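The other protein chains are all here in position, but one chain of the complex has been omitted.
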Amino acid sequence: MRSPTTFDNVMATTTWTRRHILSLADFLPTEYDTVLQTAASFREVLSRRTKKVPALQGQVIANLFFEPSTRTRSSFELAAKRLSADTLNFTPGSSSLSKGETILDTAKTYLAMGADMMVIRHREAGVPQAIATEMNRLGVRVGVLNAGDGQHEHPSQALLDLFTICSLLDFERPRLELLAGKKIAIVGDLLHSRVARSNIWSLTASGAEVHLAGPPTLVPQLFAEYGSGRDEETNNLFHTSSFLLHTFSPTQDSPTRTQDSKKTPFLHWEIEPALQDADFVMTLRLQKERMSAHLLPSLREYHQRYGITRDRLKLCKPDIKVLHPGPVNRGVEISSELMDDPQFSLISQQVTSGVAVRMALLYLMGGSKI
Amino acid sequence: MRSPTTFDNVMATTTWTRRHILSLADFLPTEYDTVLQTAASFREVLSRRTKKVPALQGQVIANLFFEPSTRTRSSFELAAKRLSADTLNFTPGSSSLSKGETILDTAKTYLAMGADMMVIRHREAGVPQAIATEMNRLGVRVGVLNAGDGQHEHPSQALLDLFTICSLLDFERPRLELLAGKKIAIVGDLLHSRVARSNIWSLTASGAEVHLAGPPTLVPQLFAEYGSGRDEETNNLFHTSSFLLHTFSPTQDSPTRTQDSKKTPFLHWEIEPALQDADFVMTLRLQKERMSAHLLPSLREYHQRYGITRDRLKLCKPDIKVLHPGPVNRGVEISSELMDDPQFSLISQQVTSGVAVRMALLYLMGGSKI
Partner (left out) sequence: MRSPTTFDNVMATTTWTRRHILSLADFLPTEYDTVLQTAASFREVLSRRTKKVPALQGQVIANLFFEPSTRTRSSFELAAKRLSADTLNFTPGSSSLSKGETILDTAKTYLAMGADMMVIRHREAGVPQAIATEMNRLGVRVGVLNAGDGQHEHPSQALLDLFTICSLLDFERPRLELLAGKKIAIVGDLLHSRVARSNIWSLTASGAEVHLAGPPTLVPQLFAEYGSGRDEETNNLFHTSSFLLHTFSPTQDSPTRTQDSKKTPFLHWEIEPALQDADFVMTLRLQKERMSAHLLPSLREYHQRYGITRDRLKLCKPDIKVLHPGPVNRGVEISSELMDDPQFSLISQQVTSGVAVRMALLYLMGGSKI
């Protein structure tokens, strides 16, 4: 293996002080930029013939996916292997959990076995945070990465979305400031989407103008209850969406963050104003289970009102690009032929970005100065 | 690791131009021989103390087993590891498929992650072909290997069977021509067997005399419908079985193939004429589900009429050898004590051959000049 000079140079000038990556609520602009630059360095590694670096050789990464996953687990596993780390995969089906062990005890078992990092997915919000808190309490130098917790956050997905977009704007030097003033629409099931929550943090931090669009039933319930917080004149969702995020994000009051300097998302019940002159559209996955919960009349009607189609894209800027975290329900969130059109779709770039961004996150956590 | 000189020498004189391995229908004699020789070189590697070569270091092989498998998946996984490749395992139980993603989208996700090759098993015929077609359409250099698709083909199994037999005839230089004039019986559930379909292609290509025997209900349905195609005088199945294979093998009309030069299989409703003076017997796995479909009266009766027993082997040549793709139903396809008799059974050699042959296939695909 060649010496990974590029990213070592990057790191020589950077100090990464975050041991756990749990939420983007308190991410600093410099942190976003470090992730983006490190991921760009790893993208270069991945273009080599031998796509591996010895950065994490001998380290053990435990993939604790309490909720089943193929795509995200494979992406993390490949990222770990390309950093020469060893991986341990926890599979819930054949686990001690069915034997009554607590989640914290499972995590502590992997800690005791020698795990240096834990990548955690769980259907309950807050589990990765709880494990990280326990690791801190125990005084061990183990990093915890949230790979999706309930309807809370999915930071690595939002960071790979960010990397994908910023790389399009400046391939060599993807950085946060590139998004300032861009209009970005997030469309779909905002109520249940951990991807949307994480993206709202990163995109608002960048200074982009974020527009959220979706059916009233799939807008966070709290919004209805706290509707009075909505500024009728500007249609500015700040107070309510902030409140919503607040309930999930205990760290947002970090003093290092300047909430006020950020733009705040706008809400729309119809898709058209969100798409109008947009630079990027992010569609969210629609869980088919929502239908049985009577939150949606039908997939067909959803597509008619909120699906991304070639016609609707005419509302956007001419070089509009579409993102989707996958897996896609073809013909629901997005028309099938549009999804496959490389002129518009960034979906496969997102997956490719995922490996580089996850390599960056594991690498940064592994070398954290804290 | 030692430099893999042996197989490098082999490859220096060979040009492999097939990116995907989907079917043996249009395999050329030179291709069979290249696989056999390359596998022999890897068998030598596997006899060393350190059984690894760096041939595919840094490459990623995605094992997409949509249909559960232990034996074939493990064999491919070990082959990949011994070539120093990294593997990603797709497990259908915890997959995005249950979330409504299409198979092509799953494959494209692994492509976007950086997979260099995909090993695919699916219970529907044609899925590996469809994925390969999509990869070609996208213009990417990703090899697709069919690890068993429905009742269509299982090329790597037939190639390891071929390697096992040819190695017995000439250990150092296994090659196709060794089988010319040998009589080989394939016994059992021909209707449902992808193993049989692939073996018929390779064995007829070798010039062996192939005899098929099984109960009328387990002979391809098309045979009954197209019974008039059967040449009553010679009991020659060529037209009908060719028709059958035709329906599954869109590539068989390749101009590079000289169908007419091949011997064609004979069909028997009874096992005895198939075994008479045979050099090799291949028994096929009997799926117990066939009983509930009323295709078979009972396992006992099946064994009585078509089971391989010590008595029945007296019909064959004295040095008769028995093959079975596994897993075996002891006492059904073959008597239990015969299965364990190394004088007759090649079953464990088949499994051993499997690793060397699959190393050869992955290696050849990885270095394809196309």
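A and B are the chain letters, set down in written order, and residue numbers restart from 1 in every chain.
FYI, a residue touches a chain if its C-beta (ideal position, glycine included) is under 8 Å from a C-beta of that chain, and two chains touch if they have at least 3 such contacts.
These figures come from a predicted structure and were not determined experimentally.
Asker: From the listed residues B:Gln57, B:Ser74 or B:Gln276, report the one that touches the chain absent from this view.
Answerer: Here the residue in touch with the unshown chain is B:Ser74.
Asker: Looking at A:Ala25, A:Ala40, A:Val60 or A:Ala132, which residue reaches the missing chain?
Answerer: Checking each option in A:Ala25, A:Ala40, A:Val60 or A:Ala132, the one touching the absent chain turns out to be A:Val60.
Asker: Just one of A:Gly114, A:Gly181, A:Pro216 or A:Gly367 touches the chain that is missing; which is it?
Answerer: Touches the omitted chain: A:Gly114.
Asker: Which is it among A:Thr30, A:Thr102, A:Gln304 or A:Ser336 that touches the chain not included here?
Answerer: Of the candidates A:Thr30, A:Thr102, A:Gln304 or A:Ser336, A:Thr102 is in touch with the missing chain.
Asker: To test your reading of the contact rule: which positions on subunit B touch the chain that is missing from view?
Answerer: Residues of subunit B in contact with the hidden chain: 46, 48-52, 65, 68-71, 73-75, 77-78, 81-82, 91, 93, 285, 288, 326-330, 348-352, 354-355.
Asker: Name every residue on subunit A in touch with the hidden partner chain.
Answerer: 57-58, 60, 86, 88, 90-91, 93-96, 99-102, 105-106, 108-114
Keep this in mind: only the chains that are shown with their structure count from here on.
Asker: I'd like the Å distance between the centres of subunit A and subunit B, where a centre is the mean of that chain's Cα atoms.
Answerer: Centre separation, subunit A to subunit B: 43 Å.
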